[in-house]
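Structure in structure tokens, see below.
Of the protein chains in this complex, one is absent; all others appear in place.
Our next item is subunit A:
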Amino acid sequence: MTAIAPPIPPLALDTPGALSIRGLNKHYPIDGRRLPVLQHIDLQVQPGEFIAIVGASGCGKSTLLRLIAGLETDYEGQMQLDGKPIRGPSLDRGMVFQDHRLFPWKTVFDNIALALKHSRLDKAHVAARVNEHIALVGLQGFEHAYPHQLSGGMAQRAAIARALITQPKLLLLDEPFGALDALTRVRMQQELQRLWIQQRSTMIMVTHDVEEALYLGDRVIVLEPRPGRIRHVIEVGLAHPRERNAARLQSLRQEILGQLLSQAGH
């Protein structure tokens, strides 16, 4: 009907990867009492959005991620991914941990291929997919290396490839670069941004690093500890890829650091 082909289409509204959290509460039983860890968490994540969660240690941010992953199933409230309630782990949610958690007894290739155990692909297709993802994270030549032969950054790349190969709607990242040195961390942040722009899956990242959160996140969620609550939601409002020392990021960084420090003063 229209003669002009539209430019690269924006994400359609029905693109999968919409996470909806309503009234989420989580307790841990300690000495027979119920210790609240997360309280009244409400969060709507749009498909393809990058959410960064920051907060002091003990604010329950890792617990929140484990709940979304389905690793912990005991909670009150509602959590839905594309309208389906979250009841346990599923291949539509991938996860990357701070410790890469590659199986030490498997090579890089076999570690990544293990994620495809459930696919009905034949061997040749599995190999093609794995090699494609190894290339995606720049690990060509290390297919047959064991994890102990990799540097921290390389192991984390392999872990990201393993999480992405199932093409999850939602990728959860639990301080993925927390154990890396500063230089490697910056490089990995750029890599992750490139992957996110390419894949356009929804990503939720938990981090200690405010700069990292601002560099990557569309929205930054600041959690308050004991019990974990959402204190503030910050719209970064800058297009990707971003300039690391953009003035807006600097001012937001001051603001968030101020909030985190005022919590610590409590």
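Simple rule for what comes next: a residue touches a chain if its C-beta (ideal position, glycine included) is under 8 Å from a C-beta of that chain, and two chains touch if they have at least 3 such contacts; residues count from 1.
The rule we apply is simple: contacts and distances are computed from a predicted model.
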Chain not displayed: protein name in its UniProt record ("pH regulation protein F", "ABC transporter permease", "Response regulatory domain-containing protein" or "Allophanate hydrolase"): "ABC transporter permease"
Of A:89, A:138 or A:258, the residue in touch with the unshown chain: A:89
Full-complex contact with the absent chain, from A:33, A:87 or A:117: A:117
Residue among A:50, A:97 or A:215 that touches the chain left out of view: A:97
Residues in subunit A touching the chain absent from view: 69, 71, 89-91, 94-95, 97, 99, 101, 103-106, 114-115, 117-118, 146-148, 166
